[in-house]
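Below you will find the structure I want to go over with you.
The complex appears here minus one protein chain, its other protein chains still in place.
And now, chain A:
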Amino acid sequence: MKVIYNTLFKRTSTYAVAIMASAFFFERAIDVSANMIFDTVNKGKLWKDIKGKYE
């Protein structure tokens, strides 16, 4: 905890960078996992599952 505080949260500059970087990774993680859940739940029903038959 101390290390994180001293390297990231102590100075406003690094704190801002840490916020932006973590926002990026958080967003990506949420997007990827949401898509994965959606595709798993709906396997076989989506266009990307059936388009192989028509190309």
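One rule holds for everything that comes next: a contact is a pair of C-beta atoms (placed from the backbone, for glycine too) under 8 Å apart; a residue touches a chain by one contact, two chains touch by 3 or more; residues count from 1.
FYI, contacts and distances are computed from a predicted model.
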Hidden subunit of the complex - UniProt protein name among "Ubiquitin-like domain-containing protein", "Nuclear cap-binding protein subunit 2", "ADP-ribosylation factor 5B" or "Cytochrome c1, heme protein, mitochondrial": "Cytochrome c1, heme protein, mitochondrial"
Of A:I4, A:I19 or A:I50, the residue in touch with the unshown chain: A:I50
On chain A, residues whose C-beta touches the chain left out of the figure: 26, 30-31, 33-35, 37-38, 41-42, 45-47, 49-51, 53-55
